[in-house]
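A single protein chain has been omitted; all remaining protein chains appear in their positions.
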Amino acid sequence: TAPANFEPGARIFAPYSIYKGKAALSADPLLPKFTKLETGDYRVERRGVIMLTFWPSIGERKYDWEKRQKFALSATEVGSLINLGPKDSCEFFHDPSMLSSNAGQVRKSLSIKAHADGSGYFVCLSVINNAVNTNDRFVVPVTAAEFAVMRTAFSFALPHIMGWDKTVAKLPFSGDHQGSGS
Amino acid sequence: TAPANFEPGARIFAPYSIYKGKAALSADPLLPKFTKLETGDYRVERRGVIMLTFWPSIGERKYDWEKRQKFALSATEVGSLINLGPKDSCEFFHDPSMLSSNAGQVRKSLSIKAHADGSGYFVCLSVINNAVNTNDRFVVPVTAAEFAVMRTAFSFALPHIMGWDKTVAKLPFSGDHQGSGS
Amino acid sequence: TAPANFEPGARIFAPYSIYKGKAALSADPLLPKFTKLETGDYRVERRGVIMLTFWPSIGERKYDWEKRQKFALSATEVGSLINLGPKDSCEFFHDPSMLSSNAGQVRKSLSIKAHADGSGYFVCLSVINNAVNTNDRFVVPVTAAEFAVMRTAFSFALPHIMGWDKTVAKLPFSGDHQGSGS
Partner (left out) sequence: TAPANFEPGARIFAPYSIYKGKAALSADPLLPKFTKLETGDYRVERRGVIMLTFWPSIGERKYDWEKRQKFALSATEVGSLINLGPKDSCEFFHDPSMLSSNAGQVRKSLSIKAHADGSGYFVCLSVINNAVNTNDRFVVPVTAAEFAVMRTAFSFALPHIMGWDKTVAKLPFSGDHQGSGS
């Protein structure tokens, strides 16, 4: 195909996917949403995330995308992950309906546990949905090399999901940022 | 909302904010100011900074933005911060009126002190203003994960507050930079 | 020459090349290929790679480009390489005709072995081609400084060969990414 640029507004899908025996895992950055202020300036309205998607194996090299479950890593959870040493572990808990009347119905937990020999991690997602009485659990072993890809790609993506790439991409102009209040 | 680009000149606010029991802390990159030379070239006139803003808690999940105090981290102070090991500490002193007739009236100090167990840092800002006889002190405990976000985001922002993103974004063209004087 | 931008579609060659006694080695990032979906969105169709090229020495400061052999590092293999400690080693095996009727005819292996004193690595490519009965072997000693260039440049290139630079370069707009399924 000939060279061609993407149309503005088109979505670009470039997941980093890891297929293992029991399940597959993919990671995708999702950008923040900005709001225009009355002054004409912009403010982040909703932070971006790194979206993790898990879906189960249903046979040799076959996976069921319909049974996928998602877990959206916040900037601080990404910080926890990229800071993980070869023997460290971490765990995050999410309630997708937090602060609504459905709070507590769905409980998600993501855990990342180092192998004892430092050769990689087990990444596990558990989703307990009391509304429909389901209990899904996915375990994906991630090698040190795959985790290095995630650490590098997540570090790259972090300023973008925070919106700092937009903050620093402004045209150069004079500001008052080092006035007497600094 | 429909896809839309930012207007040139608009400011983009995307602070990284940490809300804790006694105070909140946010960080924002501020770009350098350039000056056009008579040759048509540009030179950094004022370096950019990472601006830290602290404001106090005044009740459960309530914070008083009117009582905020700022501390502008220079490139070298950012270098100190991103270089901090899990057991290290550092402290910076600023006088916003340095070299003016008001020198010494306001004294600011920012200290970052590691927890003994390496699980995070205490970030403290003290502002003593002798002109109005105030003494503000903010302490924000920052977890290792939050500090990892700051380290990664500050490392990303550092070349931008220095202006190096502009230096390397030039169109490709022939230079004489490796002549006999190199 | 006067300032000038590259024409769109032009290829840019900027290999990082290391010339040593027995052979030379160069590295080049190659971008992913995208496919336009019926929705107007885009998806990575073929992942990018870091292409390593080896070619033999045939005399003092002379090298034979016609005898070159290539090895395409995937994102995960790049992750393995940038994660390598000063005493670590790794090895990758490729079959360029994998899953075709010619599978097994050509076997390539790339090994990276640390010097015992941590001062660098031996990078070796072996290509056994049973179809034409050849057996090529290249060994390039890489210093710690040269490896640091590769690690830094490969870390920079990794999000690009994954396509994440395109994912995060979208115009800012509203998404639904933190809805109830997250």
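Observations on the structure shown:
Lettered A, B and C in written order, each chain numbered from 1.
Here is the rule we go by: contacts are C-beta pairs under 8 Å (C-beta built on N, C-alpha and C of every residue); 3 or more make two chains touch, one makes a residue touch a chain.
These numbers come from a predicted model, not from an experiment.
Screening B:Lys20, B:Lys67 or B:Lys166 for touch with the missing chain picks out B:Lys166. Within the whole complex, the absent chain has one touching residue among C:Ser89, C:Thr134 or C:Thr152, and that is C:Thr152. The omitted chain makes contact with chain C at the following residues, 2-3, 5-16, 28-34, 42, 46, 48-49, 51, 70-72, 94, 96-97, 143-149, 152-153, 156-157, 160-161, 165-166. Although one chain is hidden here, its contacts on chain B can still be listed: residues 8-9, 32, 34, 40-44, 75-80, 82-83, 90, 155, 158-159, 162-164, 166-168, 170-175, 177-178, 180-182.
FYI, only the chains that are shown with their structure count from here on.
A rotation of 90° superposes the C-alpha trace of chain A on that of chain B, rounded to the nearest 5. Centre-to-centre spacing of chain B and chain C amounts to 37 Å, using the average Cα coordinate of each chain. As a whole-number value, the distance joining the C-alpha centres of chain A and chain C reads 26 Å. The set of chain B residues touching two or more other chains comprises 2-3, 5-6.
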